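Have a look at the structure that comes next, please.
Shown here: the complex without one of its protein chains, the others still in place.
Labels for the chains are A, B and C, by order of writing; each one numbers its residues from 1.
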Amino acid sequence: MAALQRRLVAFAAARDWGPYHTPKNLAAALSVEASELVEIFQWLTPEQSARVMEQPESAHRVADEVADVLAYLLQFCEVLGIDPLAALAAKIERNEARFPAPETDVRHSSE
Amino acid sequence: MAALQRRLVAFAAARDWGPYHTPKNLAAALSVEASELVEIFQWLTPEQSARVMEQPESAHRVADEVADVLAYLLQFCEVLGIDPLAALAAKIERNEARFPAPETDVRHSSE
Amino acid sequence: MAALQRRLVAFAAARDWGPYHTPKNLAAALSVEASELVEIFQWLTPEQSARVMEQPESAHRVADEVADVLAYLLQFCEVLGIDPLAALAAKIERNEARFPAPETDVRHSSE
Partner (left out) sequence: MAALQRRLVAFAAARDWGPYHTPKNLAAALSVEASELVEIFQWLTPEQSARVMEQPESAHRVADEVADVLAYLLQFCEVLGIDPLAALAAKIERNEARFPAPETDVRHSSE
């Protein structure tokens, strides 16, 4: 991921995109790409949405939008000095503490 | 990243969230989290937006939303069997071919 | 609608919000409010989503987000001098020309 982030930074730098890549603009671009992903699914039933990877055309479109979302997320993190994996690890730990899993029957039966 | 993805999958499985985690719902959740990131910046000037990490409170809020976006992106990829890093690498390669960088050496040599 | 638009303009003017209400910022705020509407529905089945007005709490929440979306849409149109009803009428006319309805009478008469 770090290597991809460096390539994105070099790609933007070679095109002098720095002035456009404010955190505000990159957050907007990220949300626009996330909406393009939503657009693929907006009229599908839940069942149809589970089968989007079966057709090469929609599979490619979905993977392409995933790439765009990740690209802007990494560029956003780059300009603000955020480590996205560390942020996610911290969040998961907080969530595991805040929302304990239900104690399933199997676990109870051993008591 | 693969380890975080496994923890997210286990976290959702322990809470029986599988039926909710259709690709359509996860794409919507991803876009909602991306918008919560936009919300932090919506009234800021470009200059103010570059300084959001200077205050602990807004820094934490930004990192937290980044974590949420990445969490839903990874869960979306998980249910559809997409490798997000491979998708991004493929996209960068296509973009490097489609949008060649300006040939700065040539331009400079003509000056 | 024009009266509500004037009240929104007066409300913002009384609080000196003019400098924040650039078209760019208002478009972002509009999309953030639209996402808050999506958030209400993100984990619901299509059937559950059709019943959100049956509970007073979710009914109020939905109406409140509709108001926010409309408020920012009207303020966006105000700062750019756009008449939203004229824009919609023009769009409907274009769509009616571009996507003719299936000719159900003709089809039935041939049976």
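Methods note: a contact is a pair of C-beta atoms (placed from the backbone, for glycine too) under 8 Å apart; a residue touches a chain by one contact, two chains touch by 3 or more.
The model shown is predicted, which means the values in this text are computed figures rather than measured ones.
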Touch residues of chain C, complete complex, unshown partner: 1, 4, 7-8, 11, 14-15, 22-25, 27-28, 30-31, 34-35, 37-38, 40-41, 44, 46, 49-50, 52-53, 62-64, 66-71, 73-74, 76-77, 79-82, 84-85, 87-92, 95-96, 99, 101-102
Hidden partner interface residues of chain A, rising order: 20, 25, 28-29, 31-32, 34-36, 38-39, 41-43
Footprint left on chain B by the chain that the document does not show: 28, 31, 35, 38, 45-46
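As a convention for this text, only the chains that are shown with their structure count from here on.
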Copy-to-copy rotation for chain B and chain C - C-alpha atoms, rounded to a multiple of 5°: 180
Geometric centre distance via CA averages, chain B-chain A, whole Å: 4
Between chain A and chain C, centroid-to-centroid distance (C-alpha), Å: 27
Contacts with 2+ other chains: residues of chain A: 28, 31, 35, 46
